[in-house]
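Structure record follows, encoded as structure tokens.
All protein chains of the complex are present and in place, except for one that has been dropped.
And then subunit A:
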Amino acid sequence: MNVKIEELPRSILMWDFIPKGITGVFQRGSYRYYNKYVNKKGSLTGVSMVLAVYVLFNYILPFLQGTQT
């Protein structure tokens, strides 16, 4: 980022959270992940990492639902 550390809070306040910007963040992140792990000879590791995170997320889910365990 082209910002100095002292000016970081001020620059964060100037961000505008438009939907196109938010979707851009997710799109760029997913393209980076895809090109690094899936778009290769061994695309199995990329897909299985996604599935492992999905399983872990579903395991943690009851602990995030308030007082239900």
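Just so we're on the same page, a residue touches a chain if its C-beta (ideal position, glycine included) is under 8 Å from a C-beta of that chain, and two chains touch if they have at least 3 such contacts; residues count from 1.
Heads up, the rule we're going with is that contacts and distances are computed from a predicted model.
With the options "Transcription factor bHLH49-like isoform X1", "ATP synthase F(0) complex subunit a", "HXXXD-type acyl-transferase family protein" or "Aspartate aminotransferase" in hand, the undepicted chain maps to the protein name "ATP synthase F(0) complex subunit a" (source: UniProt). Within the entire complex, the positions of subunit A that touch the omitted partner chain are 30, 34, 38-41, 43, 46-47, 50-51, 54-55, 58-59, 61, 64-66.
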